[in-house]
Structures are given as structure tokens and as C-alpha cells.
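A single protein chain has been omitted; all remaining protein chains appear in their positions.
We call the chains A, B and C, going by the order they appear; numbering starts again at 1 in every chain.
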Amino acid sequence: MRILYFAWLREKIGQGEEVFTPPASVTTPRQLIACLRQRGGGYAAAFANEALIRCAIGQEFQPLDAPLGAAGEIAFFPPVTGG
Amino acid sequence: MRILYFAWLREKIGQGEEVFTPPASVTTPRQLIACLRQRGGGYAAAFANEALIRCAIGQEFQPLDAPLGAAGEIAFFPPVTGG
Amino acid sequence: MRKIAVQPGDFDANAELAALSANAGGVASFIGVVRGDAGGRALAALRLEHYPGMTEKALERLAEAAEARWALSGCTIIHRIGRLTPGQNIVLVATSSRHRADALAATAYLIDQLKTSAPFWKAEEFADGTAHWVEARESDETAAKAWL
Partner (left out) sequence: MRKIAVQPGDFDANAELAALSANAGGVASFIGVVRGDAGGRALAALRLEHYPGMTEKALERLAEAAEARWALSGCTIIHRIGRLTPGQNIVLVATSSRHRADALAATAYLIDQLKTSAPFWKAEEFADGTAHWVEARESDETAAKAWL
């Protein structure tokens, strides 16, 4: 699974992209966040407050409790601020 | 008094502007229209249907029954269609 | 900043919008363009007549009303007159503001009001040589009154 990070999540984690295979028990973005947070350091800081995290699965906005399914690409980022 | 005509009023009357001193009994644009209509010809054609006539006194839109007062300039025209 | 102009020549939208953008968060605009047809018939040109003197006053008044109602940093109204062919610009209304909602609303307001309260008249020249004066549209009255 390819995981992308944008804006301050990217900065706190220290990279914009990584490949990661979560345990089979991880079936939602929220569970993936919990799993990544356990790595501590930048991950713990980036994912400290779930209320500020949004995600996209396969380049579509999804709630944190959506099924990950067989997603090849998931992205985490703060609420968008373009325009 | 300077009277101006625009759009099809100008075309029917055959001129865009004239100087005219109405009788003292003429105190509103509607009365001025009645007075001009009596000239017949283009004036009668231009002023045949008062519902289509709008006016400005001193370059301000006014209803046909507004007081002419000491207006130096009055204009008659159809409803506006700019933009 | 306010700019009002009534002119035969075209305007430079880039330059006008750039002039408005200084210290604004956003610039909203509307450009009216001569269509290629009217009532199902091919149009050769529009002829635009106005009431010199009164037009400028009426447009200044509209700009004042918009500036009173919304927090604008700038307001530009340019209306062309004379003979204009299909595809040519007729009118530019543009406003700038710190927050986009003000500029978007003020621009819609100004073009709606201009249609019913600035002394311009349009005649349509058709490809077959005939011409007629455009009649005022009820829908324009309705749009202008919706802001009251």
C-alpha cells in the first residue's frame, strides 16, 4: 500500500510518501492511523489529533471509517485550504 | 427647455434634441407628451403608446407624473436595454 | 478605487482586473459579449446608444450603492457604445474585496442593476439587413428587484 502525506503531516512525518503493508486487522483509515501512530516520533506528532486529519482512498475523499478495501493508494492530510 | 429623444423615439421624431418652450399649463412629462403629440407626424407616432415611454428630468429617471419644475433638460426614451 | 467609463473602444480585461487586485483577496467580474444570434436569427451587429452625461452619473450611483452594501476595495464599470459585432465585448463589471463573497455578490448586483437603470439602448442588426430596437425584458426587471 502506498501512503501519501501532505502539508503539515508531510512535514511532521518527514516524508511525503512511503510503501507500507499494514497488518490484516487494519481495515479502515482510522485503524491505519492508530497503527502508524505506534511508530512514535513524527508519526505520533502528525496523528496526535484525529479531528484534524482527512483522508483520500484511491484519490477520493473518504471518512476515516470507510473500508480500505484493496486500495493501492491512501493519503492523509489536513482539511484543504486552496482557492 | 431642452428636450432629448433616444432610440426609436429619436428615429420616429427625426431628431435627437430640440429646444421647446411648452405652455405654462404643462407641468409634468405626461402633459408635455400630450402637447408634443399634437404636432402629429413623427411625434404622434413616437408618443402613441405612453406605456412604452420613460423619462429623465435633469438627467434623473422620473415618473411621467413628476413635476417638471424649472427643469432645463428633459429626455424621453424607451425602457433601457444596456449591459 | 472606482473606475467608470463609457467608450467606443474595447477594454483590456487583464489590465482592468490586475488594477483591481492590488491588496484584494479576490476579483470578481462579468463581461457581456455580443451573441451570434437573437431570436433564432443570425445577428450582424448590435448598435449601442446612450445618454451622455446621464449614463456616467447613473453608473457612479450604482457603484456607490454597491460600495455602501459590500466591503469593496475596488469597482470598475466599462460599457462600450457604437456598433459591435458578434463575439465583441459590450460591458465589463468587476469588483475586488478582501473576502470573495463581497466581490461575487457586488458584481452580480451591478450587472443586474445596470441592465435596468443605466440609460443604454441596443438595436439589433440582422444578417438580412433588417434592424430593430431590443425590447426590455421582464426577467431583467425581476433580477434587479430581487436585490431590494
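Worth pointing out:
Criterion: a contact is a pair of C-beta atoms (placed from the backbone, for glycine too) under 8 Å apart; a residue touches a chain by one contact, two chains touch by 3 or more.
These numbers were taken from a predicted model, which means no experiment stands behind them.
Remark: the absent chain touches shown chains A, C in the intact complex.
Considering the whole complex, the residue from A:23, A:40 or A:79 that touches the absent chain is A:79.
Of the listed positions C:45, C:66, C:81 or C:103, the one in contact with the omitted chain in the full complex is C:103. Counting the whole complex, the residues of subunit A in touch with the unshown chain are 4, 6-8, 10, 56, 59-61, 75, 77-83. Touching residues on subunit C toward the chain that is not drawn are 12-14, 17-18, 21-33, 35-36, 87, 89, 96, 98, 100-101, 103-104, 107-108, 111, 143.
As a convention for this text, only the chains that are shown with their structure count from here on.
Inter-chain spacing, taken between the CA centroids of subunit A and subunit B, is 73 Å.
Subunit B and subunit C, compared by their mean Cα positions, are separated by 26 Å. Centre-to-centre separation between subunit A and subunit C, using Cα means, comes to 48 Å.
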